[in-house]
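Complex shown without one protein chain; remaining protein chains in place.
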Amino acid sequence: MDLASISFLILAAILVGSALAVVLMNNIVRAALFLAALFGAASGIYVLLNADFIAIVQILVYAGAVTILILFSIMLTQNPNSKNSNPGNHQWVIAALIALGLCAAIVFSFAQNSAIANGAGNAVTAASTNNTVVIGNLLYSPTTYSYVLPFEIASLVLLVAIVGAIVIGRED
Amino acid sequence: MSWLLTILVFLPTVGALAVMAAPRGLSRWLSAVFTGVVFLLSTWLYIGPMISSGGNAAVFGNVSHPYWVDQAPWINVAIGSLQLKIDYHLGADGLSIFMLILNALLTFLAVLGSGNISKRQREYMALLLLLETGVMGVFCAFDLYLFWLFWEIELIPMFLLIAVWGGQRREYAAWKFVIYTVLGSAVMLAGILLLYFNLGSQTGVYSASFNWLATHHVSGNLTVLGLTMSSQLIIFLLIYTAFAIKLPMFPFHTWLPDAHTEAPTAVSVLLAGILLKMGAYGLIRICVDFMPSGAHQFAWPLAILGVINMVYGGLCSLVQSDMKKMIAYSSVSHMGYVILGVAAAVGPGATNPAFKEAALTGAALQMFTHGTITAMLFFSVGVLYDRAHLRDINAFGGLQAKMPRLTWIYSFAVLASLGLPGLSGFVAEYLVYTGSFSTFPILVGVAAFTVIITAGYLLWMLKRSFFGPLNPKWNGITDASILEMTPLITLAVLVLFVGVFPQFMINLLHPSLNNIIQTISGAVTASGR
Amino acid sequence: MLLTLNSFLILGAVLFCIGLFGALSKRNAVSVLMGIEIMLNAVNITLVAFASSSTGTAHGARLTGQIFAIFIITVAAAEAAVALAMIIAIYRRRNSVDVSEINMMKW
Partner (left out) sequence: MDIFVRDIWVIPLLPLIALVLNLFLIRPLDVAYRDRAASHAGAAHDSHADHSEHSSSEAHYTAEELIESSYVSAIDTVDGHIDTPAAMPHALQTAQQTSGGKQAVALMRQWEQHPEHPHGQPTVYARLAGFVGIAGMFGSFAWAIGALFAMFGNTALQKGITIPLYNWLTFGSISYHVNFYADSLTVVMLVVVTAVSLLVQFYSQEYIESEEPRGYARFFAWLSLFAISMMILTLSANFLMIFIGWELVGVSSYLLIGFLGKDAPKIDGGRPSPSAAALKAFVTNRVGDFGFLIGIMILFAQTGTFTFTEIPQKLQGTDVTLITAAMILVFCGAVGKSAQFPLHVWLPDAMEGPTPVSALIHAATMVAAGVYLVARTFLLFHSFAGPQAAMVVAYTGGFTALFAALIAMVQVDLKRVLAYSTISQLGYMFVGLGVAGTDGPGMFHLMTHAFFKALLFLGSGGVLHALSGQQNMRKMGGLAAKIPLVAFPVLLATLSISGVPFLSGFFSKDEIIAQTLAHGDIALYVITVLTAFLTAFYMFRAWFLTFGGKGGAFGGLWGGKYRGDVHPHAPGMRIWLPLMLLAIPTVFAGYWGFAPLGGNFNAFITGNPAAAPFDNPFVDPMTYVSITLAFLGIGIAWLMYGMEVIPADALTRNPIGKGLHALFFNKFYVDELYMALIRFGIFLFAKIAVSFDKYVIDGIINGIGSGVLGIGRGLRKAETGRLQNYGAAFFGGALIIAAAFIAVVYFGK
């Protein structure tokens, strides 16, 4: 068992554990904090997958911005009287069954799929070059094959989202 | 390419827009002007060819070579082996011209006769005009998909006209009408697609144009639900379902009494005068002409259903106490003549094709006859209803004393409806009877029973409402006004004229119908039956 | 050897299902949102894993998955912003963020 595998196992354990904590915690603030932990562990996974840029973005956007947003909204909407700030609803049993079933189905499919199951040879390969440069080219290059147009559209979406969020959240 | 048909179809739409745009007060006059212009233009459909040919009626042509054609390519998609070709193809031969003029006339008269509408008059008039577009389209579409399109377009204004301006149970009636009809058109679309792709794969030419369909018929068998039938019969049944509902044929008729009873007067007029004719027109133009051997195989059931229609409708009329409902059932009875005539035309026993043509002509004339006469009946009842707000036959009595003009014209319509010679009803009935007798002697014998029932219920109604001592309740009732009499008198003159000189009507129809008869006999000979 | 594609995919699937459970079973709107975030992350992991195991040789072929992940992160951020704004707006109206009570979406 090499270091990479061990770190994968640890990260995976943190991920699954904090995800379960997020959905099972009775206190929503704690849940949100576990969510931050989850985001951090995910970025570790990206590092393992040689996706440095994604890892950084993950920390910036998720662990930084989204977690803060969520915490703020919890703060703004928290009902001080309730003991259980993160209750489940009536259909949690069904939801659990669906989630378990889906999980089983997906895992079963992976296990059965020969292309993936026998894909030990196609293991995650070590990066030879710096991914970030290539991503930069792929995203922004105006001349070669690139995602510049979707990128611009995504920025527009962000703009709309910002405006929308302001409009919706504004106090009348 | 003359554009006349296009103008006829879409001028009412323009009119509808104009009515909506114009001030409220103008809507009646504007719609009268538009429908009037359409009517005048539509007469050119008849007069034009007559002038250009010097009075030779053969000029109107038949389904393969109609006199009037407007054609433009519209949709032409080929996805792999799937070819979809829909042309904007309008055409009018004698049979179409006949119905187009009738439609233009009746819509015009319906607009004139809608003076009593005060609720949302502008929208009402616009919908009447839209209805005219739809129906015009049905009668001159020469592409099967286009036909189906117009068939659906007509439905929307009709639904709204019943549902908004109708009587007490208007919503029930409107929904019943729509659901029946939509069910029919869904099945018809299935039939159209089946026909189009089957014929396409058999001939290699994918076309839904009437010219093509009239000269190339589907052959072979199809298996549906484990039942193997000739494909013509299946397609015939699918498409005919829509027409049977519209006609309406027993047992698909129950929407009619409700729709008629609830609809406002002018809409009842159009419903009876035009919409039912769409079913009859479709039966003759599409079912018989494109699926001749399918129709031939279905001739016996068709004839039996026609006779059931006649007798059953008559019996139901006999015990109705609502005047409009009674007339509605009489429509069922009268449309039975159309079915019987068509059945005789496609039926077995090709002794003398002249008999078959007589029967088919009778059926076509019955369309005209019923359209005009029932329109008169509905207009008259409308006059009465506007004054009394009642339609119960037994609620009146002795109205003759107070309403001589209405009594006059109503009696005229009643006599025409029961087939008095000298009026157009007689011509149609007589042709159907004499033409179909050699094909279905026993059935026609049973059907002739209708002449007694018809006289019974119509005259009994007259007797109860108009004759006898005056029911003192109606001492203050006033007679029909000149404006109300205008449509009635126009129709009366027409009915009388056709009754005495039917030949000009026959000349108009002859080229189309003769062609159909030849198609049938060709198909029957080919199938060796 | 644990670093096969399969392990990452199974990890993604498990995370996705946990997130799904959260999204479906929580009353608090913020909690539902958090579940959705977990699901998005799970998908991202899957995409990046696919990208890393890709053997394609064309220009950028091995990084397409990462690009997708970037876009998802972008949109998720936007989504979080809007969703939280909506949660706050709803809270102002009804003084509650219980999704079970929000049932206007019928007829």
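Per-chain residue numbering starts at 1, and chain names A, B and C are given in the order in which the chains are listed.
Definition applied: contacts are C-beta pairs under 8 Å (C-beta built on N, C-alpha and C of every residue); 3 or more make two chains touch, one makes a residue touch a chain.
On a predicted model such as this, the values are computed, not experimentally measured, just so you know.
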item: Touch partners, limited to displayed chains, of the chain removed from view; value: A, B, C
item: Option touching the unshown chain, where B:F147, B:Y281 or B:Y312 are the choices; value: B:Y312
item: Contact with the hidden chain (one of B:F98, B:F355 or B:Y385); value: B:F355
item: Missing-chain contacts mapped onto chain C; value: 20, 23-25, 32, 99-100, 102-107
item: Where the unshown chain meets chain B, residue by residue; value: 176, 179-180, 251, 253-254, 257, 312, 315-316, 318-321, 352-355, 357-358, 361, 390, 392-398, 400-401, 404, 415, 419-422, 426-427, 430-431, 433-434, 437-438, 441, 444-445, 448-449, 451-453, 455-456, 459-460, 462-473, 475, 501-503, 506, 510
item: Touching residues on chain A - with respect to the absent chain; value: 89, 91, 94-95, 98-99, 101-102, 105-106, 108-109, 112
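By definition in this document, only the chains that are shown with their structure count from here on.
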item: Rounded Å distance, chain A centre to chain C centre (Cα mean); value: 6
item: Mean-CA-position distance for chain B and chain A (Å); value: 67
item: Sequence positions of chain A contacting 2 or more other chains; value: none
item: Sequence positions of chain C contacting 2 or more other chains; value: none
item: Chain A - residues contacting chain C, complex; value: 1, 4-5, 8-9, 12, 15-16, 19-20, 22-23, 28, 31-32, 35, 38-39, 42, 45-46, 48-51, 53-54, 57-58, 61-62, 65-66, 69-70, 72-74, 76-77, 79, 85-92, 94-96, 98-100, 102-103, 106-107, 110-111, 116-117, 119-120, 122-125, 131, 134-135, 137-139, 144-147, 150, 154, 157-158, 160-162, 164-166, 168-169, 171
item: Chain C residues touching chain A - in the complex, by the definition given at the top; value: 1-11, 13-22, 24-31, 33-35, 37-38, 41, 44-45, 48-49, 51-53, 55, 59-60, 63, 66-67, 69-71, 73-82, 84-89, 91-92, 95-97, 99-100
